[in-house]
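Shown here: the complex without one of its protein chains, the others still in place.
So that you can tell them apart, the chains are marked A and B in the order they are listed, and the count of residues begins at 1 in each.
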Amino acid sequence: MTSTAIPPAPAPATKTRNGASDRSKAENRLGQKLVAPAIVLMLLVTAFPMLRAIWLSVYDYALTAPDDRSFIGIDNYVTALTDPLFWKSTGITVLYMLVTVAIELVIGFIFALVMHRVIFGRGIVRTSILIPYGIITVVSGFTWQFAFSYQNGFVNGWLPFISDDFNWFGDTTPAVIAICISEIWKTTPFMSLLLLAGLAQVSEDMIEAAKVDGATWWQRMWKVVIPNMRAAIMVAILFRALDAYRIFDNIFVMTNGAEDTQSISFLTYRQTIEQFQLGMGSALSVLLFLSVLLIAFLIIKLFRVDLAQARQEG
Amino acid sequence: MANRSGGPASPLTGRRGVSGSRPARRALAAFATATLTATLLSACGDSGKPVLNWYVNPDGVPIFEKYAEECSTDEYEISVELLPSSATDQRVQLARRLAAEDSSTDLMNLDPVFVAEFANAGWLEEITDDNTEDDLASEITGSIEGSGNYLAGAAETVVWDDKPYAIPLWANTQVLWYRKSLAEQAGLDMEQPVTWQQVIDAAAQNGGSVGVQANLYEGYMVWINALVQGAGGEIVSDTEAGRDASVDIDSDAGRAAAEVIQQLADSEAAQPDLTVSNEGTSLGLMFAEGGAGEFMVNWTFVYKNYEGLIGAPGGPADEQAFEDLGWARYPATVEGEPSKPPVGGIDIGVGAYTENPEFAMEAAQCITSTQAQVDLALEAGLMPSTNDAYDEVAASGDYPEDLVELFRTSVDEGGPRPKTAFYAMISSAVQQTWHSPNSVDPDSTPKESAEYVQEVLRGEALL
Partner (left out) sequence: MWDNDQFRRAILNSIGISLIATLLSVIVATLAAYAIARLEFKGKRLVLSLSLAIAMFPVVSLVGPLFDMWRTFGIYDTWPGLIIPYMSFTLPLAIWTLSAFFREIPWEMEQAAQVDGATSWQAFRRVIVPLAAPGVFTAAILTFFFAWNDFVFGISLTSTEAARPIPASLAFFVGSDPFNRPASLLAAAAVIATIPIIVIVLIFPAQDRRRPHLRRSEGIGVPPTWLPSR
């Protein structure tokens, strides 16, 4: 990670207690003891597989023929990076990311406003907005696939400009639209939770003051509310984008990658899990990991998101 | 079962903010205890008799359970464990266990297309005349030449490198299901072998449709393979050469197959969901209200399916409507060349790492007994793999006699999908280039797919 992502120095409260060096040594030890269980647990599950993935990525290795394993250097990476399929999948993944994040930002903001302002039935409103997030993705994917299917779905019936036997999964564009809708339905609540948090940071006094000055609702939104929750918006975009880049379940359930809808995660899954090509699969995993890092870096640089600061202001 | 009690009480209720330096250790200790307890509890089975785990696909489970009980002896017990419902997931689950040399994978239900891959990886115990009764191995290999009890198409699926590695349990096949009224209206003589061209035209000109499986999945491969073999070709040959197998799909047979798919895709007879069609999607169109019905290639379960749906939505309105259901041999790709109906089913394999190979082999034979096969056919609609069992099914009167005969001939004369250790790769590569059916072009698709399969086999392209 870049240094910008590192949270700030400890709260002042800690500093005032800096006394004798014995004390700070004890504090050092205590701190390390307290984080130890978390570190051990995180590493227990991830360290070995991560290192193994990097190591396997330089081998030609299939699970079904373990004896034929051979060292091939960076060949897996060369094959992947020169394969049009890799770039096609990367392209479609970026498209999923851009479309879903942009739409979720708008809808999520509206939901956040509703959750923030609503007074009556607050619990019910929040629950109904948050429910999609709690539904198992596999189930929601199937449900949407069902909704879009021409035989028993309702989507064709509801949309007047679409013929009743339109096959949503028969071409790339409609299939991508269907996948995006399912993905947006599922993850908008997350976005709106983050934005709700941002809204809570905007001081009511400033909004009132703007109102007194005769600002319209739109002006208040654009000039007061949004600038003041900029950090929260950027954090929301960053984290949702990283998640969206790894889209998998909805594609797996809805099209199984047909009609060029497969994402880079799906490609990785196919090599590793379905084809047992552990060498190539590991190389793709590493590439996926690196591209997520790159996106995180780009967003942080582009929007100058200072996580540390965002958190501090929070 | 008892491991639910492994949930620990919150170990940290006594946490004391800054002053406590012990919580970390206590949390770890509590966690470790919880882990250990749960592990021990879940590991405790009843001791004594060895338990053979039998991994089964989830259709026909009640009968599997019945035979697990019947085939258990004083020496061992058979326990049924479920696999996921999709064939791809079944393969993944089994392969992961076997690659880890899992000794608890004793018996498994295998889709025929996985036998070569599993046998090649050394994951299956070979079936020999020594470790079976009644010289089962010779019986199976002899059946391929037509001199044994097994149907040739079924026996062929379990042989790899000239040796049998599994025992056929049930054998599935596809036939052409249709509405007699629709065929009559089209003036199509169903007593004679029909071609795809005839079927597509007949449906298109009479308001009917043609049901196939053309989603991006194994079922599409089944169709493509049957079309290619029906034109006298193969997708790949010399498969024992592994990655160096010869890719033959860029041939006249491949082009003939592509032509059929293109014809259907461009025809009025194509169903709206052609590109996502599977074995289930076209079932509803056979007896759809106000529709002329359809021609549909599909597996043997169709008969029992419609019989059970008489008067129900999606099924025939009454007995009389059900009488309108006809069946014929799988359509021919080219006129004059006999069709090669697809063969599927389930074979029973014995895991190579089992601790009780003799017991497992004995159990596998018991599970695949004639009686078990007859029960599967009569109670679950899964047709047998031996002539003996077929005779009994025919005698039972549960199926029309000509249908039983049609099934038997189809399996016997059917064509298996390529037997290669790299089947999953080849199948996936073929599916990718031939999907969507709307884009299939005889001039380019077979060529492209041959190149792609070749590259994938050589490890030069991503799948």
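The rule is simple: a contact is a pair of C-beta atoms (placed from the backbone, for glycine too) under 8 Å apart; a residue touches a chain by one contact, two chains touch by 3 or more.
Please read these numbers as outputs of a predicted model, since none were measured by experiment.
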### Message
Checking the contacts here: which visible chains does the omitted one touch?
### Response
A, B
### Summary
Among listed residues A:53, A:80, A:175 or A:254, the absent chain is touched only by A:53
### Query
Of the listed residues B:278, B:356, B:369 or B:439, which contacts the missing chain in the full complex?
B:278
### Task
With the missing chain put back, which residues of chain B would touch it? List them for me.
1, 3-4, 6-8, 10-12, 15-19, 23-24, 27, 31, 34-35, 38-39, 42-43, 58-59, 81-86, 89, 93, 96-97, 100, 102, 278-281, 283, 301, 305, 308
### Task
Spell out, residue by residue, where the missing chain touches chain A.
1, 5-7, 10-11, 13-15, 18, 24, 27-32, 34-35, 37-39, 41-42, 44-46, 48-50, 52-53, 63, 122-123, 126-127, 130-131, 133-140, 142-143, 146, 152, 186-187, 190-191, 193-194, 196-198, 200-201, 232, 235-236, 238-240, 242-243, 246, 248-249, 265, 268-269, 272-273, 278, 281-282, 285, 288-289, 292-293, 296, 310-311, 314
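Simple rule for what comes next: only the chains that are shown with their structure count from here on.
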### Query
Which residues of chain B touch chain A in their complex?
18, 21, 23-25, 27-28, 31, 88, 92, 95-96, 99, 117, 120-121, 215-217, 272-276, 281, 284, 421, 424-425, 428, 435-436, 438, 459-463
### Message
Give the list of chain A residues in touch with chain B in this complex.
### Response
30, 33-34, 36-37, 40, 60, 63-66, 79-80, 83, 85-86, 149-151, 165-167, 169-171, 255-259, 267, 270-271, 273-277, 280, 284
